[in-house]
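What follows is a single structure, written as structure tokens, with notes after it.
One chain of protein is taken out of this complex; the other chains stay put.
When the chains are written out, they are named A and B in that same order, and each has its own residue count from 1.
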Amino acid sequence: MEQEKLQSIIESVLFVSGEGIKKSKLAKIAGVENGVLEEVLGKLTEKYSLPRSGLTLLAKGEEVQLASKADNVVFVEQMVKNELAEGLSPAALEVVSIIAYRGPISKTEIEAIRGVNCSYTLRNLLLRGLIERSDNPRDSRGYVYSISFELLKKLGVDRVEKLPDYATLSTEERITSIISTDTENNPENN
Amino acid sequence: MEQEKLQSIIESVLFVSGEGIKKSKLAKIAGVENGVLEEVLGKLTEKYSLPRSGLTLLAKGEEVQLASKADNVVFVEQMVKNELAEGLSPAALEVVSIIAYRGPISKTEIEAIRGVNCSYTLRNLLLRGLIERSDNPRDSRGYVYSISFELLKKLGVDRVEKLPDYATLSTEERITSIISTDTENNPENN
Partner (left out) sequence: MAYHIKLEQFEGPLDLLLQLTEQEKLDITRVSLAQIADQYLDYISHAQNITLDHLADFLSVAARLILIKSKALLPLLEFTEEEEEEIRDLEHQLAEYKKFKDAAKKVGDLVDAPFVSFTREGFSGLGVVFYPPENMTAEDLKKAFEKVVGEIPVVEKLEQETVRDILTLEEKIVHLQDALRQRAHASFSELIANAKDKVEVVVSFLAMLELVKQRIIHVEQEGLFSEIQLKHKEEK
């Protein structure tokens, strides 16, 4: 395979992996010898060293990892703060409320209730520490979500039962019925 | 600030964010005008279009997101699970196409084009995260639908403008007039 294509492949794989990845694994994925891989990594390092690049290749023992350039840390931190510290969108607030009143609850159930995919919102709420996840007792591959203790405290209550109208809202029948009808029909069959 | 440094900053921020991010936020973080940001994004797109790049810049409405190059799917799949592997039914493909070429678009407008109720298909696409809904600016009780970054990733294109026949299909005059008469007659569009 030609050099340029190899560079492209390795960059794609490094980008997606997020964490550090063993060089031997990279070589295996790209289907090349270790020596060839070293060359490609060298080329990438060279490319990232240009002032216009925002990426850098970290190497630690046998592992390599793609990261953002250290010079830009101020801007990156500002972005993280902006994204995580801003007010909740109405959609995110709805997800939190479902988790508060119906938690612990699975992603599939939350999505059945709202009729919209919630992967992104759930991740964001987890990162902000507003919700927590634990293993789903009914499905070993999945998680269930509950409101975090910190958020409850911030709202001035020490457990969900003290949320306004908890007794009636948490047993709201329309929610129960949509969960049961929708999770029966596999949503993926379209 | 000079162009090269700006490119570096934007690339770093896009890399760490991982998610879609509004162009206006990027401009604010980098402390530049929207026009300057557009230029920088143009430069990045140019850089990523080189064969040796493994990245691509997805663009959707006011948002952009960094992603791996679509050509490298076979290699990337060895690292992470392809969650977008599942196909789309003919009905789902029609709805997705109408949304891609004509979105943001209301349910009534989609149904005017297809001549058939689309609630079920829309719900499925929403649950799969392939389309998104937002409040309809012309009708507060209704929604408009647009495509998601997930869909762009699945199609392997970086923006809807790259879809086949985009220019002709997205600007059909007569469609616009059918749609406008149809929505006037039917206020129940959601």
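Details
What we mean here is this: a contact is a pair of C-beta atoms (placed from the backbone, for glycine too) under 8 Å apart; a residue touches a chain by one contact, two chains touch by 3 or more.
Here the structure is a predicted model, which is why all the values come from computation and not from measurement.
Residue A:A100 is the one among A:L41, A:A100 or A:V144 that touches the chain missing from this view. The residue from B:Q3, B:S49 or B:N82 that touches the chain not shown here is B:N82. Of the listed positions A:I10, A:L44 or A:L151, the one in contact with the omitted chain in the full complex is A:L151. Take subunit B: the residues that touch the chain left off the picture are 15-19, 56, 58, 65-71, 73-74, 76, 80, 82, 84, 87-88, 90-91, 93-94, 96-98, 100-101, 112-117, 119, 149, 152-158, 163-165, 169, 172, 174-175, 178.
Residues 12, 15-19, 80, 83-88, 90, 93-94, 96-98, 100-101, 113-114, 120, 123-124, 126-130, 148, 150-151, 154-157, 163-165, 169, 172, 174-175, 178 of subunit A touch the missing chain (whole complex, contact as defined above).
Operating definition for what follows: only the chains that are shown with their structure count from here on.
Averaging Cα coordinates per chain places subunit A and subunit B 20 Å apart.
Here subunit B touches subunit A in the complex through residues 3-5, 7-17, 19, 21, 25, 28-30, 43, 47, 50-55, 66, 68-69, 71-72, 75-76, 78-80, 86, 88-89, 91-92, 120-121, 123-129, 132-133, going by the rule given at the top.
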